[in-house]
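All remarks here apply to the structure that follows.
Every protein chain except one is present and positioned as in the full complex.
Right, chain A next:
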Amino acid sequence: MIGFRTRAAEPPSAPAAGAELAEAAGLAVRLGGRPVLTGIDLTVRAGEVLTLVGPNGAGKSTLLAALAADVAPAEGRLLVDGRPAADWTARELAFRRAVLPQAATVSFPFTVAEVVAMGRAPWAGTAAEDEDDVRVAEAMAATEVAGFADRPFGALSGGERARVALARVLAQRTGLLLLDEPTAALDLRHQEQVMRICRELAEAGRGVVVVLHDLGLAAAWADRAAVLRGGRLAAVGAPEEVFTEGLLGEVYGHPVRVLADPETGAPLIVPRRPRRGEAAGADG
């Protein structure tokens, strides 16, 4: 009657190994006239975990929003699954990428099971709809939220909400997942759990972009890290290549030491700190 689904939205097949899921080329984004991102060249491929790191205000979340096609590029272009983001309908995008926002809120007392099931919404009316219940159950099991499936979302703790929001994103089953600080509210065990899920998604052929503050977490789990500084990419590459004392110290404006994990060899990033008792007055 009001013609919402004029174009029959065709669900895509699973991405091929190494396929370019999202590609930013010369991307610039302005928010309220202020340049937030400039000259971003970045490609997200199927099968990798790509982490976005950088100090507060460096543009990590904006870059994630740009990759999600939430904000239009002021310059350059953004391709999702090979086509300019603006050429896809909202639903076609929803088949291809899922987004975890930084803080999840739900306006009404929907239960956890209902919130996770919302992740299946794009697939309504497609063949994949038959899998809805299975996908929801899987996502809830993976994030360990099944135990409180019947509780209203609003009654959960911050960490529980974060995991439910992640379960919703997993239930959407897209080729590309964009996660904004999925570990921020979580304890140590659940942080590791979330990153292990990212790892497994990538190994199953999907692409995961994850904004992280914890550089150690990023170094341990990501295939590539993109370091942002002042809206530009300062470096992109394997964590052991880009997480150097020089670059990180400069980007964060604070000296760091990079050690190797004695067991895995992954970089451990530790801020340089004065010894206790010598703290005050050290730099005059």
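Here is the rule we use: a contact is a pair of C-beta atoms (placed from the backbone, for glycine too) under 8 Å apart; a residue touches a chain by one contact, two chains touch by 3 or more; residues count from 1.
By our rule, contacts and distances are computed from a predicted model.
S.K.: Missing chain, UniProt name, options "GntR family transcriptional regulator", "Transketolase family protein", "Multicopper oxidase" or "Iron complex transport system permease protein": which is it?
M.R.: "Iron complex transport system permease protein"
S.K.: Check the options A:20, A:70 or A:240 and report the residue that touches the missing chain.
M.R.: A:70
S.K.: Taking the entire complex into account, which one of A:141, A:238 or A:270 touches the absent chain?
M.R.: A:141
S.K.: Please identify which residue in A:122, A:182 or A:267 touches the non-displayed chain.
M.R.: A:122
S.K.: Quickly run down the residues of chain A that touch the omitted chain.
M.R.: Listed in rising order, the touching residues are 1-2, 4, 9, 68, 70, 89-95, 97-99, 101, 104-111, 113-115, 117-122, 124, 132-144, 146, 149-150, 154, 168, 170, 172, 193, 196-197, 200-201, 203-206.
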